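Of the protein chains in this complex, all but one are displayed in their positions.
We just call them A, B, C and D in the order they show up, numbering each chain from 1.
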C-alpha cells in the first residue's frame, strides 16, 4: 500500500477522459428527475412507436364507420357513434354476443349473464384470478422450501406456463370431447364430473360448462405465473428476518402472516394486477376450447369483429375493453398508490 | 406520421393500405421469357407435395423459366383468411397467387382485393371455367358484377359414409349399396336404415355428424339439412350472394323448421317435443352438438358408428385397407323433400354443402408477376394437371367430366366413390357468402345449435336468428 | 415489566394427558408439529405435482396413440407409437420453428430486461414528478387486446407507413418475414409486466448497497447493473422467464408478421399448426410436437431457477 | 487536495433535522473523529461528504472544488459504512477489489492490493468466503479492507471497529494510523469508543442534535470542554456535575464548596454555575499529597463499588439521603460523586471516606447557557495538567 500511494485515484480519474467519459459525467451530473427521464427514454420510445402510435391510430379508426365493400378499409367519420351503438346495444348484431348484460329490476338483475361478453369476462376474471392466486401461492410456498428434488418439482409446477395456448386448448378440448376424453360421458354412461353435476355431457357447447372448464384450464396453466412471481418475492426476503421471528416465538403461520406476506405483497399485487389484465383479455384458450360463439369474452368480440372485418367496431370494442380493464384494475392501482407511486 | 389506412384524414380514407392496385388491367398472357419465380400462397399439403405438383405443371406445359415457390400457409382456414386479410389489406405485392377457400373468396372480391380475371385474362379461359367447371364452385369465385375473380382449383363435397358390413347385418345388400351410391335416400329412410343397423349390431352410434357451434354447422351441416328440406337462408339459390339487405330472410320458414325438427329427432329421439313425424329417432349422439369434423370422425373410424357425414378427406382415411376398405360405402347426403317439391329452385334433393378452394391473383403484384401468374393459372386449368393432382393430393377435379375418366377412377380409395361424389358435386349448395356472412355465420351456428340442443324451440331459435340476420343485413344497406 | 406471565412456550405437560387409542399420531403430532407440517407439505406437493403433470401425461398418451386410434381414450395409450417423435420432424421441420421461437424469445427477453431494468430502477428507486402518471400510462398499454395494435403495426413493418421528416418523406422499411416485426411488438407488449416486476424488486434492495457501490466509484447506472440487478436476481430471472415463455409461444403477431414458413422466422406455434389439415387433425403429432417444444423451456427454467431461488440479500446489511 | 469544508450545511428530513447549520473545516491530512450521542447526525454528515445525501442547505468543498452536487464517484472518497453494506453476491475478494476493478486496475495490482489489505485486517485465507459465511467482525473487516485498498483523498469511516474485539481494535487502530501517515489522506472517523477518539484523532468534533459543539484536539476537548455537553460527553465514566452558584469566595453548593476568586474568572457572584470534576480528579485524602492544588476535604460514604480490573469506580454519597442511581446519566447530582481509584486501593462499600478534589482540574460552566467559564482554578499554569501541553500547543 505504501509504494503506490500516488498512483491512486487522482490518476485513474485523469485517465478517464474522452467522449465516453464525458457522457458518463454528463449523465451523473443530471438531477434525479432528469436522470429518471433519461433512463425512461428508451422504454418510452419503444412504447411510443410500437404501442402509443398504433393505439392512437386505432383510436382514430374507432371514430369511423365499418366498411365491408370497396377498397376503403373504413367508412365515413362517425365520431363517437360506434361507442354509443356499442353501449346501447345497437351494435350487438355485429358481435358474437351482446356486449352489456340486459338488466332487470328483479333479482338476479341480470338476465343474460352468459350472453353478455362483459359478464362472461368478469366471471372468468374473478374466478381465474382468485384461484390462480390461491394455488400460485400454495405452489410458491412449496417451492420456497428446501427439499430434495425440489428443482424438479419446480420445473413441474412451472412448466404448464410454457405450454402454448393452442396445445393447452387441445389438451382440455380432447379431455372433454365425448368419445375421446374420459372426463365426459354420455347421458347413459356419465363420467364422474357429469355425475357430480359439474358439467353436462356436451360441456364445450354450453356457455356455463365451458366457462367453468376454461377457468380450470386457465388455472392449470397460469397458476405457474403467479407461483413464479410470488416465489421470486419470497426468495428476495432477507432470511435473517425469519431468524428474528423464530426466536421471537413466531409459528410458521405467524412468520408467514407477519413477515412473508407483507413483504411479498408488492409482488403478489403485481402478479394479480397483470393476471387480472390478461384475464380480462382472455381469448386464446376460449378459441381453442369452446369457441367465441359459446364463450364470448371481450377479446372475442374484438377479434371476431376484426376478422369480419369490421375495423371501426373492432377498434371501438378494443378501446372499451381497455377502459373496462382500467376500471377493474383501479382496485390494485389504489393499493399501489397507497404504497408507492 | 401518417398511415396509408385507417386515419381517414382524407376523403378516400383507408384506401387499400397504400397499394393503388388496379384489379382490372388486362394482363399480358404471352409467355414470359426471363426467369421468374411465382410465389403461391398454398397450404402445407401443397408445399409437401410441391415437387410432384411442379412436375405436373411442367408436364402440363409450364415453361422452365417460371419457377414456383409454394408458401405453406396454415391449413386452418380461419388463420389463412386472417393472414390474407392483412396481406391484401396492407397492399403487399407478394405472393402473386393465393389459394382461397371458396367460403370466403367473395368478401375479398367485394373489397377489391383480387384481380378481376374476367377483365384481365383472355376470354377463352374465362369461358372454359364458366362452361366446364362445377357450377356451384364457379359461383363462389364471382363478384356481384358477374366477373370471375378466381379459378376453382378443387371443389369439396361432403357425402354420407357408411359401413356396408354393419348394414349387411341388418339385411341390406350390395344391390342396395349400388343404388344408394347415386340415388340418394330420404332422411326418413336413412333414419330407419340406421336404426335397423343400430339394433342389428353392437355399435355405439348410428349416425355421426358435426353440429358444434362453428362455421362448419352454418356453412355446411345445417345448410345441407335445411336445403335438403327445401329451405333456404335467403329465399333460394339466387340470393345466396346478395344483394345484401334486399333479399328475403327465410330461415323461419316451415321447411327450415322441419329440418331442425328432423335433426332433433335424430339426436333426442321421437319423444322430443318437436320431433318430426316419420323420422326414426335416437340414432345420433348428443355429442354431435360439440363435434366438429375430427371428433365426429373418430368414432366412425374407430368402428363405433354406422353412418357418418364428412368431407372426402375422410373417405381416404376410412376407405383405407387397414380401416374398412371395401366395406366403406359412400352415398350422397339424404334429402328431406325431393327437388321438385321444394319451394325454392335448386333446393331439396340430395344436396351437399360446397367446400373447396380457388386460386386467385394478388392485384398488387407487379405486372411481370401477374403475367407469369396468368400462365400458372392457365396450366392449372389443364385437365391433365387436375387429374394428376387428384392423385397427388386428392384434389377433386373441378370439372365434373373428369370424374368419369378412367384416370380418376384409378385413384386409390376415393376413385371407388366418384359416382357418389359426382352426384354431390352436381347438387352442391354454396354457403351464402357475402361480406356480412362472417357475422351471420356465427349467429346461425349459435341459434341452430341451441335449437338442436333443445335449448330453444325451433320456432324461437329461427325467429331469433331471423331478426339477427335482418339486423346484419340492414347494417350494410 | 416485572409482573408478567412466565416466558412463552414452556408448558407442554398437558399434551401427555390425552392418550386415546385414536391419537398416537395426533399426540406425536402435537408434540412435534413439524410432523404435521411435513405431512401437509408432502400432501400438498403431491397434489400439485399431480394436477400440473396430469395434463402432460394426457398429452403423452395422445402422442403415443396412433392418430387413427384416438377415440374413447382411457388412462393408457391405445397402442404404442414412439415413432411419432420422429414423424413429427419428418412432417414439419419442427426444430427450425423451435430455433426461431428460441431466438425471438431470447432477443425479446434481452431487450425487455434491459429497458425494464432502466425503467424499474427509475420507478423503484427514484422520486421524481410525473412518476405515477408514467407508470399508469405504461400499465395502460397492457389493457389493450393485441388486435388493437395490429393494423398500424402491420403497416409500419411492411413499409406502408410514411414518416415525414420535414420535407423528406421516407417510408418505413419492409420487415415482413424478418424477426423485427415480432421482436419489437413483443418487446413493447411484454415490457409493462417486466417493468412492474422489476420496479418492485429493485425498490426492495436496501439503499445501503447502492450507496456503497457509488462511493466505491460506480455511476448510478453502474450501481444498477453491478449491484441492484444481481441482487434482484430472483425478480430479474422471473421477469426473464415470463417474457421468454410468453414470446416463445406467442402467436398473434408471429402469425401475421410472416408467412408461416420456418425460414421466415415463424415461431413454434406456427409449426404446431402446420400439422393440422383443413379438417383432419393429427392430435398425436401435435401432442408430440408440443412435448418436444416445451423441452427448451423446461431447460431454461432449470437454469433460471438457480437465480430465482438464490436469495442473496440475506445478511447484506447490518440494520 | 483532501481538505473538507462544510459551510452552513443542514439536512432536514420530513420532520427531523439531522444536521443543523454545520460548519466544519478539515485540513488536508487531518484525522478527525466525529463523536456525539446516537442519532446526533454523524452518519448523515458523513453521507453528505460522500455525496450520498444531498444537503438541504449549505455548501461543501473537497479540496478546492465545490462538491455539493457532485456524484460520489467523483469526490475521491472511500467509506466504511456503519451498516457495513457488503455486496452479498460477491465473495470477499470481489468485495474488496470492487473499487479497483471499477477503475480498471490491472489484475496483479488488484491482487497485490487486496492481499495487502486482507493482511491488514487479518482476513488472509478468507478471500473466497461469501459475506453470509462470515462473522460480524469479519464482515466489518471486509468493509474496512474495501475502503483501504483504494487511495482516496478522503476516508470516511463510520464506526469501523464497532464489532471488533479489543485486541483487534487496537491493532486496527494502529494500522489505520499508519495508513493515515503513509497515504497522507484526510480521515473522518465516527466512533463511540472514547479511547479511539482520544488516541487516533488530530481533532475531535463533538456533535449534539445535529449541531457542532466543539472541534478541538482530544485533550483540549477532555480538559477544556467548551460546554457542559462536551464535558459530560467526553470521558467515561462521565464528569461529575454539581449545581451551585458563585459565592463571594468561590463555588458554593449543597455539599461541596470550591474556593476561588470570582474576579479572576470574570464571573459575577450570584451567577448559577455548574461545577464539573472528573472521577479521576477526586482523591482519597491519603493521596492528597499527590494533588498540587487540593480543595477542601469532603466527607462522604462509599456506596457502590465497580471494579474494572485496572481501576475501581467508587460511588460516593455526600449526604445521608443520597442514593446511587446508576441509571441517571444526566450527570448533575448534587449529593453524589463518582471517583476512580487504583485497583489495589483498600476500600469497601459503606465505608466513611474523606476525599479532596484537584482544584486545578475543576471546571465551571454557566448553568443557564452551558458554556464553559473556566477550567482549573488558581493554579499558576492556567489549565490542565502535564501531558496534555504538547497537544494543546498546536491548537
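Heads up, the rule we're going with is that a contact is a pair of C-beta atoms (placed from the backbone, for glycine too) under 8 Å apart; a residue touches a chain by one contact, two chains touch by 3 or more.
Since the structure is predicted, the reported quantities are computational estimates derived from the model, not experimental observations.
S.K.: Check the options D:109, D:133, D:350 or D:371 and report the residue that touches the missing chain.
M.R.: If we include the chain that is not displayed, D:133 is the one touching it.
S.K.: Please identify which residue in D:89, D:113, D:169 or D:203 touches the non-displayed chain.
M.R.: If we include the chain that is not displayed, D:169 is the one touching it.
S.K.: Could you pull out which residues of subunit D are in touch with the chain that's been left out?
M.R.: 13, 16, 35-39, 42-44, 82-83, 133-138, 140-141, 158-159, 162-171, 174-175, 177-178, 192-195, 198-199, 218-219, 222, 232-238, 278-280, 290, 305-312, 326-327, 329, 340, 342-347, 385-388, 391
S.K.: Of the residues in subunit A, which ones touch the absent chain?
M.R.: Considering the whole complex, subunit A reaches the absent chain at 238, 240-241, 243-251, 254, 258-259, 262-263.
We take it that only the chains that are shown with their structure count from here on.
S.K.: Just curious, how far off is subunit D from subunit B if you go by their C-alpha centres, in Å?
M.R.: 95
S.K.: Which subunit D residues reach two or more other chains?
M.R.: 71, 73, 103, 150, in rising order.
S.K.: Among the residues of subunit C, pick out those that touch two or more other chains and give their numbers.
M.R.: In subunit C, the residues touching two or more other chains are 70-72, 150-152, 156, 219-220, 273, 283, 310, 313-316.
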